[in-house]
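Now for subunit A:
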Amino acid sequence: MKGFFAITRREIAERRLLFAAAAFTSLIPLIAPFVPGNGGASAVDVRGWTALLISFAFAAGISIGLGGTMCAPSIASRRIGFDFARPVSGIAIWGGRMAAAMLLAVATATIVWIPARLAGATLPWKDFLTEREVSLTWPLLALGALVVVFCLLHAVTLALRSRSALTGLDAVLAVAAWLGVSAALSRLPLFMAAVPFQRAAVGFAIAAGAALVAAGYASVAHGRTDIRAAHRALSLVLWTAIGAGVIGVNAYASWVMSAKPADLERDFWASPASAGTWIQVEGWARGARATFLYDTATERFARTPTIDWRGPVISANGSRAAWIQANGGPFPLWTWRLDDPKVEPARTRLLLDGYGSLMELSADGSRLATMEAGLLSIHDLASEKVLVSARLPTRERQSVRGLFIDNDRFRIFRTDEKTFDILELDAPSRTLRSIGRIEGLNGLRFFVADPTGGRIIAVDEPNRRTRLFDGRSGAFLATLGDAPADSRWPRFLSGSRIAVTERSDAGLRLRLYGPDGAALTTIPLPPGRSAVTGGEVAPGQLAVGIGDEGTHYKAWLVDFEAHSVRKVADELWPVRSLWTSPDIGSPATKLFYGPGQRSLVHFDPLTGKRRVLLGTGP
Partner candidate 1 sequence: MTEPIRIEGLTVRYGRSTACRDVSLCVAPGSVYALLGRNGAGKSSLVRCLLGEQKPSAGRTLLFGADAWATRKAAMARIGIVPEEPDAPPGMTARELSDFCRRIYPRWDAAAVMARLQRFGVPPKTPFGRLSKGQKGEVMLALALGHAPEALILDDPTLGLDVVARSALYEEIVGELADRGTTVFVTTHDLAGFEGIVTRVGILKEGKLILDEEMEALKARFRRIRYANRLTDTRTAFGTELDAFHAERVRVRGWGIEAIVSNFDDAVFERFRAIDGVDDASAEAVPLEEIFLAVAGEEKGAGQ
Partner candidate 2 sequence: MAGLRIDPSDATPIWSQIEEGLRRLVASGALAPGAVVPSVRDLAKELRVNPATVAKAFQRLTDAGVLTVRRGDGTYVADAPPAMSRTDRARILREAATRYASLAATLGVTKEEAAEALRAAWKKGDKS
């Protein structure tokens, strides 16, 4: 320790002129407001900015300058032998110099601040930060950055001064390390792993910084007066540590990206196909949002690194899935034959250029409709060819949804708050024509079409009328529910009937309508905050989830025929999907979220048997 302090003291004393320079420069912020051309900013602001700029210049300049001159040239000229000829450790010789540089950087930066501070200047961005960040986090980060800059400059200077072939190897390894890290980091955003990305990036930055500090120490302590040996020690430690960092980051990224459905742990979201056992399931796994295609029966799965509505989508018959992969574009389209256990997911030759805004599979999964950059296309997946493309003019704020009427016709609903256009793209005739529109919408909140496209339910603001329209012409058919309600969950059931839950003064109610909107029956539901409709687990038996004022949910079974409601489970919440209508009694109707949406559960309300499919079960 004695040696450490002695060297720090000596190195500072040798550069004491810097203090005078800082003291002299610190007067500049005082006169800065009187220099014309500062854009009318207040004197305090001008002083703050000027002082900050000069402080930064001193701190950065000293770290860079001394990083490049304190050690490497002394090793090259063997002058550092003066220290090695004394009873001082390598740590003191390296650390004492580094500490001196840091003290000089911090002290001069502080000196520059003092007069401006006395004149009332504050950190220009102080208002945006908390007290802790101003006084602790940022100063520590800045100090860390200065240390790393010092070590980086030392490493670069040493490598250049040693004039050995190792310098070339250093350059190659630096590029390799960069490629290695970016290989890991660049794939994480595709997997929606924002937090792991940050962790990996920050972790690697810290590792690289620590590697630089350690390598600097090794170069001085093991190189001593031999610059070649110093360079060898530097490179060995630096690239070993950075190599380990690159491997670590890649291993971590691979671990994050190789999550299986069994690793899903919270915020489950599932969307079943109308038929079959395949679902699309999402949740948090290993710190990232992960989306899978998953067979609830066989547990086969595929991860689909996709963003937003680029999939995956499953055809209504559950035989085929499609999704778009990669986040940089062009986007390759992947498909998977779900009905053949021997077939693996396959990348097709189809590439989408722009930001896709629609993806729909036909009922049998043979055709795919996409919309990207205003171009609506229908692809034939067997031949991997585009059957028809049409430019679909959309205005700002307009969005497009659609569904296949049959394999040749695609129906499009183009909406904004006020308008609702219905169009149809016909593949054989290659025509896109407008076939209808819904009039009189006042602030469309959401809409849903039945699987055949024959009917539309639209809910609009401000009075939340729920109305039924013809899916082809847009003609008004009926109003569902006779009173304004806080929330409404309409649903096309597989038997063409319509179920709506609503909350009004009279409490929660389930209302059942016929295909044309004729009211069939109204069943009062137990008290609660909201109610959502699940699937029809048996003819006339509808699962309903009712949430209380807190976060607890209960699953109830409504029997239309018996006009009865009975509770079937606590803490279960039916998986609902507005745009699909699972077949009566199909596995999709028996999917429930577990408590806190931390699991996905197969639950049969009729028998009460439950099986946790994914996540941590109750």
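Here is the rule we use: a residue touches a chain if its C-beta (ideal position, glycine included) is under 8 Å from a C-beta of that chain, and two chains touch if they have at least 3 such contacts; residues count from 1.
As a selection rule, all candidates are chains of the complex that A comes from, given by their letters.
What you see is a predicted model, and the numbers here were worked out from it, not measured in a lab.
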| item | value |
| --- | --- |
| Neighbour of subunit A by the touch rule, complex-wide, chosen among 1 or 2 | 1 |
| Contact set on subunit A toward candidate 1 in their complex | 2-3, 5-6, 9-10, 13-14, 77-82, 84-89, 222, 224-226, 228-229 |
